[in-house]
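A single protein chain has been omitted from the complex, and every remaining protein chain is retained in its original position.
== subunit A ==
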Amino acid sequence: MALKIVKGSIDRMFDKNLQDLVRGIRNHKEDEAKYISTCIDEIKQELKQDNIAVKANAVCKLTYLQMLGYDVSWAAFNIVEVMSSSKFTYKVKIGLYAHVWICQEIGYISQYDTGVALTGLSCFVTPDLARDLANDIMTLMSHTKPYIRKKAVLIMYKVFLKYPESLRPAFPRLKEKLEDPDPGVQSAAVNVICELARRNPKNYLSLAPLFFKLMTSSTNNWVLIKIIKLFGALTPLEPRLGKKLIEPLTNLIHSTSAMSLLYECVNTVIAGHDVNGSPFLPPFSLALFLFLRFQLCVQKLRILIEDSDQNLKYLGLLAMSKILKTHPKSVQSHKDLILQCLDDKDESIRLRALDLLYGMVSKKNLMEIVKKLMLHVDKAEGTTYRDELLTKIIDICSQSNYQYITNFEWYISILVELTRLEGTRHGHLIASQMLDVAIRVKAIRVFAVAQMATLLDNAHLMTGNVQRKGICEVLYAAAWICGEFSEHLENPMQTLEAMLRPKVATLPGHIQAVYVQNAAKLFATLLKNQEGNTDRTAAQETSQLMIDRLPLFVQSANLEVQERASCILQLVKYIQKLQQKDVEVAEEVIALFAGELNPVAPKAQKKVPVPEGLDLDAWINEPPSESESEDEQPKAIFAKEEPKHSRARHTEVDEKELAKRREARKQEQANNPFYIKASPSSQKVYQEAPGVEHIPVVQIDLSVPLKVPGLPMSDQYVKLEEERRQKERVEKKKKEKKKRKEKRGGRGKKHDSGPESEEDITPAHMVDIVTEEMPLADSEKLPVRSHRAAEALKSPAEDGDAESPASQEPKKKSSKEKREKKKDKDGDRKVSVKNGNPTRETALWMYIYGAEIDIQGNLQDGSQVVVSVIFENKCDNFLKTMEFNVLDSLNSKLQRPEGSGPHDGLSVPFQLPPGVSNEARFVFTMQSIVMPQKLKGTLTFIIKNEDSSTHEKLDFKLHFTCSSYLITTPCYSDAFAKLLESGDLKCSSVRLEGVNMPFHHLLARICFHHHFSVVERIDSCASMYSRSIQGHHVCLLVKTSGQTVSIDAKCDEPTLLGNVLDEIKQTFSQC
């Protein structure tokens, strides 16, 4: 057990570990509380120890006690302390222990807890963890539940990787698991051993018989594939295995219907035969044929051709490339087939075929193959594939030192053709090939130079287009070849002009540099040619050309170009002077570039024998002393490598030597009066040294840090700049915030808003819209609601019209009648309230005396709901002294002015003449919004006509649904995914049968009635989101198939979710 490891390292007196604790608790069933209190005392003692292991042990025990229900919050600090300990092991051990071990120990065996712990562990095994947990996991490998065994076996692989020492003790058990009765465990064991064998197949040869048995007995394709793959890795090591395998493999090939298995069998057969060195077995080479849609021989494999699966084609080519390594000849016969695959529309297959081509070329077919490839290059779409083709062509041609190329003129022209490719990245590759060939193949130089001269002449084709930037690298090679082998140029003057064109200045710096340098070489050759002639003017003209054109390069921003150009310009000017004096200079100029460059093989140096008596490791000069090297280092601003060398050297010098040398140098310094450079920054030296010398030294010491910090200085600027930007950003943000606040404030004022929370913004919108639309809304919104509600509303309206003339005389009567009617409609009204929420507000429609009352809930903050009521007087009399009162419930209260009692009504602050409407608002305070609310209320008022006034009363119900607490909040799908990923939400679901409406209507209905917004919609599936005024997230996943709608919902408040779902269900039950 892992804890024992910990235990071993700690003091024996605190040796009550978790196991002992559990056992102790069991043994003290009668006086458990007492036992535990003593334990807690012990734990407290342990927590006071300095040893982190002891603390970890104590925390382990605490976790167990907490599971039993004891309060361990007093130890929170210690737990955090252990958790923050550098040893991750303790944390995980505590976590894992709490899961795995305790679960087993107390008999509460939840295999899934353990499973989860193991899965988690698979993600973060560290060497420490692996070491400490190896034993525990090994125990789990023989757990009674196959589910745990399976996972434990798999995780062992991760443990082996991190802690290889555990492999040896665990191996026997792993081997045992190969014969586990549960196929899952078996397959896990096979999996692990296959992975291990991939790393080191030799060690697993001994398992071959076991696997052989498994192969013949297992029916699980996955296991079979793994085993066959394993054999594929083993056969190269043990040739006899290959022979043995043929029979079972052939059997499998004949009997299996799974293509994957079939393919792996063939693959392994290939591997087996490679080693034998025997010629490729005909049936299997044919099997490969079949993968590639060819004539068949083996009966069973006919299926493969018929389905002409691209996947099999790909795999066939893949298998081919395996054979290629060992049996190139057997692949070469399929050349036509592979070339055919190059035409395939599938890029993966084309790439595989290209791979194969590499191994198939010979002197005979190289040109043909490359010609074909060139065709493909022209046809290819997409630069990646074309680039791939290009590199492959060059690879194929250049392989093993151009072994297959018989005609280099051909190769050069291929390379030149390749330069016409658009947008390739491989310009440098072509360039290096050109250089390589031109240098190494002398015979080709004349041809190469001619080609390169044309390239230079047409350089504008390469530089003109931005897309072709990559290819201009080729000009590097062209310029160099033309310059170096300029004696072969047919028309050097023309080439020189091409190299000095003003357009060249647009090329990258390193290419310009080569241009300048090689222009000089060309110039030298030209001079030589022209001086041979009698006419001197030609030579002078050439010089003049150089002098005219070079200043362009002298002005170059590139240092290299500048330097070379100014050097050469001065040289040419000097030559011109000499020319004017009729001095022959050509020979001398050409001497500048004399000598031939010969190719040097990378390993050539090794071939040079070391002369006798030369010890390469011995010091030639005395290695510099420490103080010296320290001195040199800061001075070497440009050559940084130098100090490194001296440093590396002086480490090998022993102390005595150093002392001796130091002494010698001091002597020398003392004797040399002119020696001011004197190094020693090391104090020892100048303490002993005469005073005169150390003064300049001190100066150097000072100046060095002043000079060097050029870089840090610029860094500082960068930092300053960053700081400045940061400030700006912060300020901007502040401004934005202010703006936002102002906006919010502005909106808030419209309806006496208090705190400025997020919700404030949206309600502001909502209110505006609702009030503006209100006059229109009654008639327009009604049909959208349920039928009954609509009827309920229509009929009173009709009533009102019909009765208005009648009501002129007998007012009391009519009022009574109407009240009765109103009561009749109470039931309807409730329904209409429930379903008919056009926005988040609770709307309640009532008809009293022809006065229409519209109640809207308005949401201000987490606990306040504002109900706005529109009173409309539809009768011919004056209404006054209206009083609005609601019976408070525990959860919701009507906010009354200070000083008034809890049952007092609120007077409506206006009177209503006939036909006038006005709006009043009432604020309710809600404790909890997870449940729907129904509040009873009364409205009292006085009807006043010319001679009398009557007191009237009207009862109503306010219905706050849960949906009305939701606010339509837009949500981006990323945020939505993050929210769901957090895992804090509870899930619930609902099914609606017989919903017969288009999906988008359904969504619109949910959006409209329940204030959701659609996050994403894909076909007949949509995710929706809403937020409550108290910030609960509500997420829906609505799916429909036929008439069934399934709604999965998640919310951090299950009760609220349940109620919202009920309301949704009700919405759809009415249609």
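Just so we're on the same page, a contact is a pair of C-beta atoms (placed from the backbone, for glycine too) under 8 Å apart; a residue touches a chain by one contact, two chains touch by 3 or more; residues count from 1.
The criterion applied here is as follows: contacts and distances are computed from a predicted model.
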| item | value |
| --- | --- |
| The complex's invisible chain, by UniProt name, from "AP complex subunit sigma", "Myotubularin-related protein 12", "PIGS transamidase" or "2-oxoisovalerate dehydrogenase subunit alpha" | "AP complex subunit sigma" |
| Sole residue of A:657, A:1016 or A:1052 that reaches the chain not shown, by the stated touch rule | A:1016 |
| Touching the absent chain when the full complex is considered, from A:150, A:426, A:874 or A:959 | A:150 |
| Per the touch definition above, residue among A:143, A:158, A:335 or A:488 touching the missing chain | A:158 |
| Residue among A:263, A:408, A:884 or A:922 touching the omitted chain | A:263 |
| Interface residues of subunit A (partner: the chain not displayed) | 110, 112, 118-119, 122-123, 125, 147, 150-151, 154-155, 157-158, 183-184, 187-188, 191-192, 194-195, 198, 220-222, 225-226, 229, 258-260, 263-264, 309-311, 313-315, 318, 345-349, 351, 973, 976-977, 980-981, 983, 986-987, 1016, 1018-1023, 1035, 1037, 1039, 1041, 1046, 1048, 1050 |
